[in-house]
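A single protein chain has been removed from this complex, and every other one stays in its place.
A and B are the chain letters, set down in written order, and residue numbers restart from 1 in every chain.
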Amino acid sequence: MELLIIIVQEEDYPGLSRDFIRNKIHATRFCTTGLYLNKPNVTLMVCIEKDREEEVLGYIRSNCKERTEERQVSEFNGMTMVDVTRSVKIGGATVMKGDVEKLLKF
Amino acid sequence: MELLIIIVQEEDYPGLSRDFIRNKIHATRFCTTGLYLNKPNVTLMVCIEKDREEEVLGYIRSNCKERTEERQVSEFNGMTMVDVTRSVKIGGATVMKGDVEKLLKF
Partner (left out) sequence: MELLIIIVQEEDYPGLSRDFIRNKIHATRFCTTGLYLNKPNVTLMVCIEKDREEEVLGYIRSNCKERTEERQVSEFNGMTMVDVTRSVKIGGATVMKGDVEKLLKF
């Protein structure tokens, strides 16, 4: 079994969760915050068989889009932290894949 | 060391946490949501020595019960998502076991 930790933008979550439910992918949702932009996002934890990995990545690919936003961000200017407005690219989704040795249900 | 990610129903959490505290199992609690039923649950992260794994699984086994509930769930009927009432079995606990290479304390 594999563990996928999937970090997505809040805007992309409704479509992705619909695809997961439709295809009986069990997931656990964590409400999280991205550190750099201090922006709420959604982290999903999914444990699946190795042979469904590509399928799950397909749902992510088709629902999660990169966006560009004008945001005030904190940056270090060499002396101190300053708030500046930047066009920032917000990634569509980040997926970390790890190994699950065992999956148990009680 | 091993990482156990334990997803339990909110109803089972008080008993389980009592057993963990009583036996000095250190755990971190995440308030989470199950995707399929959109129902709040609790995810616990525990890092333990391999030889305490069976002990921890015993506490989970004795506190976490499968339940059947009448729930309105969203399902795909081939055309669109529809809300239907279903008797759904809610698992007592799901445990994912992974490997922790190193545990550091500062």
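Note that a residue touches a chain if its C-beta (ideal position, glycine included) is under 8 Å from a C-beta of that chain, and two chains touch if they have at least 3 such contacts.
Being a predicted model, the structure only gives us computed values, none of them experimental.
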item: Footprint left on chain B by the chain that the document does not show; value: 1, 3, 17-18, 20-22, 24-31, 44-45, 47, 98-106
item: Touch list for chain A against the chain that is not drawn; value: 5, 7, 30-36, 41, 43, 57, 60-61, 64, 66, 74-76, 81, 91-99
